[in-house]
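Step one of this worksheet: look at the structure below.
Complex shown without one protein chain; remaining protein chains in place.
As written, the chains take the letters A, B and C, and residue 1 is the first residue of each chain.
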Amino acid sequence: MDVQALVERVHGELKTRTDEGKVADYIPELAKVDKAKLGLAIQMLDGASFAAGDADEPFSAQSVSKVFTLTLALGRAGEALWSRVGREPSGSPFNSIVQLEQERGVPRNPFINAGAIVVADVILSGHQPREAIGDILRFVRFVADDDTIAIDPLVARSETETGFRNIALANYMRAFGNIHHPVEKVLGVYFHHCALAMSCRQLARAGLYLAGGGRNPLTGSAVISTERARRINALMLTCGHYDASGDFAFRVGLPGKSGVGGGILAIVPGRAAIAVWSPGLNARGNSLVGSLALEMIARETGWSIFSP
Amino acid sequence: MDVQALVERVHGELKTRTDEGKVADYIPELAKVDKAKLGLAIQMLDGASFAAGDADEPFSAQSVSKVFTLTLALGRAGEALWSRVGREPSGSPFNSIVQLEQERGVPRNPFINAGAIVVADVILSGHQPREAIGDILRFVRFVADDDTIAIDPLVARSETETGFRNIALANYMRAFGNIHHPVEKVLGVYFHHCALAMSCRQLARAGLYLAGGGRNPLTGSAVISTERARRINALMLTCGHYDASGDFAFRVGLPGKSGVGGGILAIVPGRAAIAVWSPGLNARGNSLVGSLALEMIARETGWSIFSP
Amino acid sequence: MDVQALVERVHGELKTRTDEGKVADYIPELAKVDKAKLGLAIQMLDGASFAAGDADEPFSAQSVSKVFTLTLALGRAGEALWSRVGREPSGSPFNSIVQLEQERGVPRNPFINAGAIVVADVILSGHQPREAIGDILRFVRFVADDDTIAIDPLVARSETETGFRNIALANYMRAFGNIHHPVEKVLGVYFHHCALAMSCRQLARAGLYLAGGGRNPLTGSAVISTERARRINALMLTCGHYDASGDFAFRVGLPGKSGVGGGILAIVPGRAAIAVWSPGLNARGNSLVGSLALEMIARETGWSIFSP
Partner (left out) sequence: MDVQALVERVHGELKTRTDEGKVADYIPELAKVDKAKLGLAIQMLDGASFAAGDADEPFSAQSVSKVFTLTLALGRAGEALWSRVGREPSGSPFNSIVQLEQERGVPRNPFINAGAIVVADVILSGHQPREAIGDILRFVRFVADDDTIAIDPLVARSETETGFRNIALANYMRAFGNIHHPVEKVLGVYFHHCALAMSCRQLARAGLYLAGGGRNPLTGSAVISTERARRINALMLTCGHYDASGDFAFRVGLPGKSGVGGGILAIVPGRAAIAVWSPGLNARGNSLVGSLALEMIARETGWSIFSP
């Protein structure tokens, strides 16, 4: 199969549909992004890589970064993390506060905002935000094997100024004792890692350890155990697209994590990591054209964790 | 790998824990089941099969049967089915009515009770309950290649007499126009297919088409398309264990469907179908020892859709 | 104050607005009612009575009848009734099922549908529906001192045929053990008392015992104790208009109970009972013009339980 031809075909077919969907506008800095962008990158475990469109242009990772902070926090807290955050799909939008009240401050999973804020609190433990942010950035550069990856300070500040809902979530969990550090510090970490700027190519490389059973064969690094990689993939499958996770599993059939910046990272265990980017979002806050691109790639390649 | 030795070892280790958990008691006939039972069966796509314990004793399939009725209903209604039932994890217990109110009578997915009742309504379409039940039974016998499979009339009647919550769910959806036939008829079909009695060995064989890309290689029958098999597997993964689906994906890593009779069917795409049975349930209504058995099998074999 | 002139003025002013609002259409028989109707009746404790418009035309009491069944059920079960139904505003629409799940089958109050169905179950206790319906009818005729009051069999049947939501509520509570009789029998009683046909004049007279501290001075009958009358009035105030009860208290300031037939009964303790009827409903399912009429009457007369 000619994968390069495939990504080019997908890019060509979907390029015309980038005007559908709606750019996230609640973060002012994100609202400025050019909706016509479309990038695709596939990084194979065997070293081959394929890309099309705006695959080398950095975009705001936003919630896609939660995959990396979860990996880091599990390294710090181990399985004890699961006493502070659940592993179930929430059945609710990404920023819902309802379940937090019913479940007394314990978020459903680490990929909804509340859960990722708990993860940030774990990473922060005992340190200053600046150090924790440094740790996250170093980890992402390490897994992507690319020291040029950076955090966009304008986006970080843009979120800080308008993130009332996240401030509410964090204070709410603090009221239940499930946030241990001052809320401003925890959100400082959270807003900064959401502001990671990465290109499709960088993102696909950064996710490769999840396709490789915890190991990045390109660098030879054993990032995490095979079991942990397997479990993070499971969480991405069941919880990676908020209340559209079931639909993504149904249509694409791969573990994936989306962000409101329009990026999606998808994992093909034993084969590849795929990153797509298109800023227009669908009604559930996931990249509209990005989802379609992954659906096409999965169908054409037959890469699905649910197929023989 | 010696799979037969494995299933025997799993059986040996877990046999002593069958007293944990709690037999479903809201269906009087199920409450009579011997809690000490433990059966395991693995049916490989290559024809090999392995079993241990009470693998040949029929038990009440209950919600596991929803996998087969969904397959049948998709054959009847095609993708139009999805206008009447969703594809998202519910985040709520199997018999919750809350989301039905918020989402105006459209159940979250076909595996919670409300969704399976809609599926029964689709199978019923235009026929009498007796015919619809006959269709379901014929279909299950066909996929399992076993004409001795039957419906337990005592269990069916036992559910009919006590199923007030299901009567409530069906009437509630009827109020929104999402049940088209008289509620008694629809529930007649639903209660009867839940009362299917199957052994682990029969169940594993019946599920083999989902491991085989829609095709049962033992009989040579093409049951459904590869794409449909893939999608049913995706639904089992995200929704097959009610509000513990995320945890099952995390711990076992295979598409699975559980029933309150204590059975679980799990699919290893491209390899095998596995059936386990142990009547004691955990707090979320899934077989306690059955879940542990699948976790052990998945770990020892490395069979996980999330691993390389 | 010339109360007769007032009711005529209110009738004259509001007659032109009866085309606003929407007649309840989920009960086919109710949908046939002439929206232009407007009746008002005030029955004073001193025997004087005032009326205007269609005050002598019987309409379907619907939920207004719940005031009388509650009175009857309290006579049967006494304060023990409150272990099966709460006394709090529900904050939800009249037919909501959500709280029933969270509160395990115990309805918030006796005026939402679920609560009134429990009340019907209490009245039924040990009898046949026909007898229970007879008891209710006798009680209403007794308090209204009018043996011509009847139940409209067409309306009762109309509800029976379409009342899926009520069937759902009743079965749901039965699943929790809070309905003791077969659901069909309980709903038989419920649908029939909702089908009571009464004119404004009859309804105002029937409610007089609640204004008179439990005693109807016109007939000299001591219907209930002063304390019980006071408490039923309190329930009407906090729960009588579903999720618009607060607004009714704010605007009218009198205990009141509305029905989807367009009737409202309001109580002026120590002074009078008022009945209004206009079939067009507002967004919350209460008579639009009827509410306005009561607001005008309360403002002009100064009759408010919240004023000196």
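Just so we're on the same page, contacts are C-beta pairs under 8 Å (C-beta built on N, C-alpha and C of every residue); 3 or more make two chains touch, one makes a residue touch a chain.
Remember, it's a predicted structure, so these values are computed and weren't measured experimentally.
Student: Report, in label order, the displayed chains that the undisplayed chain touches.
Tutor: Taking every chain of the complex into account, the missing one touches A, C.
Student: Hey, which of C:Gln4, C:Ser92, C:Thr219 or C:Thr301 is the one touching the hidden chain?
Tutor: C:Ser92
Student: Which residue among C:Arg108, C:Arg165 or C:Lys257 touches the omitted chain?
Tutor: C:Arg108
Student: Out of C:Gly78, C:Pro153 or C:Gly270, which residue would touch the omitted chain in the full complex?
Tutor: Final answer for the missing-chain contact: C:Gly270.
Student: Even though one chain is hidden, which residues of chain C still touch it in the full complex?
Tutor: Here the touching residues of chain C are 45, 86-92, 99, 108-109, 211-213, 226-227, 229-231, 233-235, 237-239, 243-247, 249-250, 253, 255, 269-271, 299, 304-308.
Student: Please give every residue of chain A in contact with the chain that is not shown.
Tutor: 96-98, 100-102, 164-165, 167-172, 174-175, 183
The working rule: only the chains that are shown with their structure count from here on.
Student: Among the chains here, which has the CA centroid at the largest distance from chain C's centroid?
Tutor: Computed centres place A farthest from chain C.
Student: Compute the distance, rounded to whole Å, between the mean C-alpha positions of chain A and chain B.
Tutor: Centre-to-centre distance between chain A and chain B: 32 Å.
Student: So, what's the distance in Å between the C-alpha centres of chain C and chain B?
Tutor: Whole-Å distance between the two chain centres: 47.
Student: Scan chain C for residues touching two or more other chains and write them down.
Tutor: Residues: none.
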